[in-house]
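There's a structure below that I have some questions on.
Shown here: the complex without one of its protein chains, the others still in place.
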Amino acid sequence: MKKGSLSKKDVAHLAKLADLKLTDSEIEEYSGQLSSILDYINQLQEVDTSKVESTHSTIGLTNVYSEDKISDVQKLKSLKHLSVAKRNGKKYFAVKRII
Amino acid sequence: MNRCMESMKDHGLSNQYNPVIGLEIHAELSTRSKMFCQCLADYFGQPPNTHVCPVCLGLPGALPVPNRKAVEWTILLGKALNCKINKITKFDRKHYFYPDLPKGYQISQYDEPIATGGIFQLGKKTFRIRRVHLEEDTGKLIHKGDETLVDFNRSGVPLVEIVTEPDFTNSTDVKAFLEELQTLIRYLEVSDCDMEKGSMRLEPNVSLRKLKSTKMPAYKVEVKNINSFRFAQKAVEYEIKRQTALLQKGETPTQETRGFNETKGITFSQRSKEEEQDYRYFPEPDIPPFVFETKFLEKVEVPELPHEKVERYVSTWKLRREEALLLTRDKKVAQYFERVISKLNQKKPDMVKPVEQTIAKLIVNKKIPIDIAESEFIERALEKRKKHEVDEKILAGVLGKIVEENKKAVEDYRGGKEGAVMFLVGQAMRELKGKADAVVIREKLMKLVRRDQ
Partner (left out) sequence: MNLHELSIAQLTRLLEGKKTSPEEIYTSFLTRIKEINPKINAYLTVINKPELDYSMRDKPLFGIPYSMKDTYNTKGIRTTAAAKVLDNYISPYDATAYTKLKKAGAVLIGKTNCDAWGHGSSTENSDFGPTKNPWNRDYVPGGSSGGSAASLAADLCSFSIGEDTGGSIRLPASFCSVVGLKPTYGLVSRYGCIAYASSLDTVGPMARSVEDTALVLEVLAGADSCDATTSQSKPPRYSQFLGRKIAGLKMGIPKEYFMKGMDDTVASTIAKAMKDLQKLGVEPVEISLPMTEYAISTYYLIAPSETSSNLARYDGIRFGTTRRSFGAEAKRRIMLGTFTLSHGYYDAYYKKATKVRTLIKNDFENAFKAVDFIIAPASPTPPFKLGEKVDDPLKMYLSDIYLVSVNLAGVPALSVPCGFTGNKLPISFQLIGRHFDETTLLNIGYQYEQVHGIYERPRIK
């Protein structure tokens, strides 16, 4: 991929990685739009970051834990409203067979 | 060089290639709750999807909060494997789509794992541990008819991943390592580490390189779906054969993931690693990083490990190595043994030595069960002793006679053949019609023989 531009092939590859199904016209449209966005974003390359660390969190928290105990507070007591599939009286989630 | 010789001996290879084998082991931690939520972690046998919450189901808006015990136990395991514990560590997101992965990414560790650079001693050999890290488990898939069913009870259970360097050169070492590692992990009481229950999983990766080459091979084959240590050994052996055959034809084995078929004892192609997965790792923004203080790390104490116990039993109590090994495979048995010894030494310090060897034999040979109280065990042991008490004068007489009549065996023993004394013990036991404690006999015979030198 050339820096600052996304070809239709690039976009198709990204769609596959992101599990998105795109039509040919979408691929065409997005490739143009994303290329111009990337082109703008490329201005970041001119910033000197050689002496800088990344920021992943803005308030400097560290060492946050939860205690090892079983709790019902968040537990889902019912799965109603979710896409549950009942098989032999048991509750599963189902997809088309994969293996 | 020793390893090369061994592997050639083991496989009678056409002396062209050396196996280069690494292992990836996963162990489910036996915490009470899951890695990032407080749902029950002990999912085995639970009805499907009965221990789930927004977090482990990956519902919109849910957030992970890391289980402190899981982090501490991973540090413990890292320490037990002689790793460097990284003072700064964090979680990362590993992205791929699969029905058992509810968020579309797994929270794992990428470039800053909890532990790196460890050593595992196996007898006289050492195997390097590349890293130990912490992550979450996926849901379970059941393939039935034209559907695949998903149970998320297991989703989010803490999983420790241990990756070795590719230091293994034969399947025997692989099996021995796995057994010892399993024992070690069980000693730490951080995981059941049970292959049958799925709380231990393993994936060997196998390649071959030309003899005398020190370069890493150009390819690597991962083998999945191995359900026991024995099958791991078989799978490795099969791969070595398969890859050797290809290389001899001038072909390079494909870099890929292969499955193992237990019934046929073969591996088969599953997924080509050529199109390598792009996991798009990036630091998990929902979980702040960890900065471990030295004091905190120092407080994580590694208990006496199985191989350390074996050494101690052999050197301090003069147990035979095989006995020491048997006693230490299950920590509970070893602890019971130690408690019995301790109680015995308190109660009857005037008991005929060697106490430890006698008790060891009783346990190893299952002469007295160990599901009884230690005090009861001791009583039964003493009773057995009484039955075997022979008049000292008679005993001395018999032993003297045995030494007289078996000069060759005595010579052999004095010449360094340790096993010769057992022959003498056997003779004495026959004379005494089994009415003696073999351990005591042996001790006395050894003293006798040495004194006469």
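Note that the chains are named A and B in the order they appear, and that numbering of residues resets to 1 at the start of each chain.
Assume a residue touches a chain if its C-beta (ideal position, glycine included) is under 8 Å from a C-beta of that chain, and two chains touch if they have at least 3 such contacts.
Keep in mind the model is a prediction, meaning the values are calculated, not measured.
Engineer: Since one chain has been left out of the picture, which residues of subunit A touch it in the full complex?
Structural biologist: 1, 3, 6, 10-11, 14-15, 17-22, 26, 30, 33-34, 36-38, 40-41, 43-45, 47, 49, 52-59, 61, 64, 66, 74, 76, 78-83, 93, 95
Engineer: Just checking the interface: what residues of subunit B touch the absent partner chain?
Structural biologist: 53-54, 57-66, 93, 95, 97, 99, 102-105, 150, 152, 278, 280-282, 285-288
One rule holds for everything that comes next: only the chains that are shown with their structure count from here on.
Engineer: What whole-number Å value describes the gap between the mean CA coordinates of subunit A and subunit B?
Structural biologist: About 38 Å, centre to centre.
Engineer: State the interface residues of subunit A toward subunit B in the complex, per the touch definition above.
Structural biologist: 17, 19, 56-57, 61-71, 73-76, 79, 82, 84-85, 87, 90-99
Engineer: Of all residues in subunit B, which touch subunit A in the complex?
Structural biologist: 31-33, 36-40, 47-55, 57, 65-71, 97, 99, 104, 141-152, 278, 280, 283, 285, 287-291
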